[in-house]
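Of the protein chains in this complex, all but one are displayed in their positions.
Coming up: chain A.
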Amino acid sequence: MSSLTWWLEVGLRIVVVFLGFMVIPLVVGQMEHKAMAHMQGRLGPMEAGGFHGWAQLVADGVKFAQKEAVVPAAADRRVFQAAPAVALIPYLLALIVIPIGPGTQVGVDLDLGLFFALAVMGIAVLGPLMAGWSSANKYSLLGALRSAAQLMAYELPMLLSAVSVAMAAGTLSLPGILGAWHWYWIPWQLVGGFVFFTAGLAELQRPPFDMPVADSEIIFGAYTEYTGLRFALFLLAEYAGIVVLCLLTTVLFLGGWHGPVADQQLGWLWTAIKTFALAFVVIWLRVSYPRLRADQLQKFAWTVLIPLALFQLALTGVVKVL
């Protein structure tokens, strides 16, 4: 392969990843509008774009772009302005290592893919911390400290349950993990999958783990002082985070592109179906569960999720070696 075709291929992969990053979070957002509305006996957006309000989030984006960017006088200006980028860009980077189909249907096959994805997702949590501290606002500070506490509690079970899959596959490359995958991994890694998905929800500060942005207590947590497009970037980061979490859970615990029929041809479709099913669960939980209190949240992580993750590690090790 000449270097020109190599560059064309790389360019195409990057463009596809970037388009996915721009479009899929909006689809999940629209799905959230609609699913929540119907679960609560409402219609949700119906006007924008004509057909069932499909363009609502596009209209929201246009609105956000026209709003004044206010930086409070007391804020630490540069950190305040940079925080949305720190929250958003890691999820873009995580997408490139996640395979959506068999063979070469992955942005780039890193040897350390799983580790890379978890590492950049850890960086994304710095966004709300920077935002909360630099805002010089009491609500923001409380929200940021709650984010920090939540990250510390849930990063560990997430790492441990991800390691369990790496042990089963004997590799850290995400396409490699799917190459080694068999259907019986679903029951075998079930506990790990539960731990990973729950911990991921907590890292994204999604309900029922949305204490850092609890609107009835601390306005909007670390994002209280944000307006206009920077606020929109934080929202985009949240939905991009949902996409990355659901894709990772699909790849690690639900077999990714493997499916009952035609998975060599339609692998990407199986990935999409599983990912959107998980995204629906994320939305469903938001509608149906009350918010956990700070102490309940810590207790749940340290006394339920971490022991379960350790159990999954032991189970994986024993089954693999025997």
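The rule is simple: a residue touches a chain if its C-beta (ideal position, glycine included) is under 8 Å from a C-beta of that chain, and two chains touch if they have at least 3 such contacts; residues count from 1.
Just so it is clear, contacts and distances are computed from a predicted model.
A.B. asks: Have a look at "FAD assembly factor SdhE", "AtuA-like ferredoxin-fold domain-containing protein", "sn-glycerol-3-phosphate-binding periplasmic protein UgpB" or "NADH-quinone oxidoreductase subunit" and point out the UniProt protein name belonging to the hidden chain.
C.D. replies: So, among "FAD assembly factor SdhE", "AtuA-like ferredoxin-fold domain-containing protein", "sn-glycerol-3-phosphate-binding periplasmic protein UgpB" or "NADH-quinone oxidoreductase subunit", the name matching the hidden chain's UniProt entry is "NADH-quinone oxidoreductase subunit".
A.B. asks: Among A:23, A:152, A:262 or A:277, which residue is in touch with the absent chain?
C.D. replies: The one listed residue touching the chain not shown is A:152.
A.B. asks: Of A:78, A:138 or A:182, which residue touches the hidden chain?
C.D. replies: Residue touching the chain left out of view: A:138.
A.B. asks: Take the complete complex as the reference. Which residues in chain A touch the chain that isn't displayed?
C.D. replies: Considering the whole complex, chain A reaches the absent chain at 1, 6, 9-10, 13-14, 17-18, 64-75, 84-85, 88-89, 92-93, 96, 104, 107-111, 114-116, 133, 135-142, 145, 149, 152-153, 155-156, 159-160, 163, 166-167, 170-172, 219, 224-225, 228-230, 233, 294-295, 298-299, 302-303, 306-307, 310, 313-314, 317-318, 320-321.
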